[in-house]
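Here the complex is missing a single protein chain, while all its other protein chains stay put.
Up next is chain A:
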Amino acid sequence: MKKLMLGTALLAMTASFASAQDVVRMGTEGAYPPYNFINDNGEVDGFERELGDELCARAELTCEWVTNEWDSIIPNLVSGNYDTIIAGMSITAERDEVIDFTQDYYPPTESSYAAIDTGADLKGGVIAAQTGTIQAGYVAETGATLLEFATPDETVAAVKNGEADAVFADKDFLAPIVAESDLEWVGEGVPLGGGIGLGLRESDAELKTKFDAAITSMKEDGTLNTMLQKWFGEEIGTY
């Protein structure tokens, strides 16, 4: 009997030890609604919060949310301050050299221009984009003058106060802003990036497998599609 109790106690201890190791810190920007943002209670909210919590539940991980500035989001991941980037980060070849991505949980979509004046010059004018995004890279190649900002919100503000002619960003980020303010779509959408995936350290293969499996299961039972439509509307591409 005593032995059994000792055995149980040991088992309980190792179990709690294991779970203490399993906290996965989810790094996000918290400034990119509806992907991720800080809600009015000061908590991380948005599509990626709901998705991340569901993925952690399916992969049986304990997750904790952390916000970090976009500029230093990759350096902080590789130096181990958190374990994943779940911040609307498109899968690109350049980023893939430094970090690893899971399969995409958000299909490749268009990036779009929005401006106050529908006649804005997209090829020769001043275009605002967030620093270190695929959109900023694209604008730099079009010949337009690129005006970079540290946060997505500032790129929109720059158009409203006349500093920039148009803003170039993910269509789903701009959609609620276009719907609710005097900004309008300008020009054609541009397909950019390979969808959005979770960023992980290249040495974290085990965690990648777990999240990949969780994403696959969400794609298969349709919950991911429901979640996408809930946050981005009916027009969003689904799996």
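Just so it is clear, a residue touches a chain if its C-beta (ideal position, glycine included) is under 8 Å from a C-beta of that chain, and two chains touch if they have at least 3 such contacts; residues count from 1.
Rule of thumb we're sticking to: contacts and distances are computed from a predicted model.
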What name does the UniProt record list for the absent chain among "Arginine ABC transporter permease protein ArtQ", "Dehydrogenase", "Sigma-54-dependent Fis family transcriptional regulator" or "2-oxoglutarate ferredoxin oxidoreductase subunit beta"? "Arginine ABC transporter permease protein ArtQ"
Of the residues listed, A:Thr28, A:Asn68 or A:Ser90, which one is in contact with the missing chain? A:Asn68
Just to verify: which one of A:Leu55, A:Ile86 or A:Val156 makes contact with the chain not shown? A:Val156
Check the options A:Asp83, A:Asp170 or A:Asp212 and report the residue that touches the missing chain. A:Asp83
Considering the whole complex rather than only what is displayed, give the residues of chain A touching the chain that is not shown. 20-21, 23-25, 31, 33-34, 37-43, 64, 66-69, 72, 75-76, 78-81, 83, 98-99, 151, 153-154, 156-157, 160-161, 176-177, 179-181, 201-203
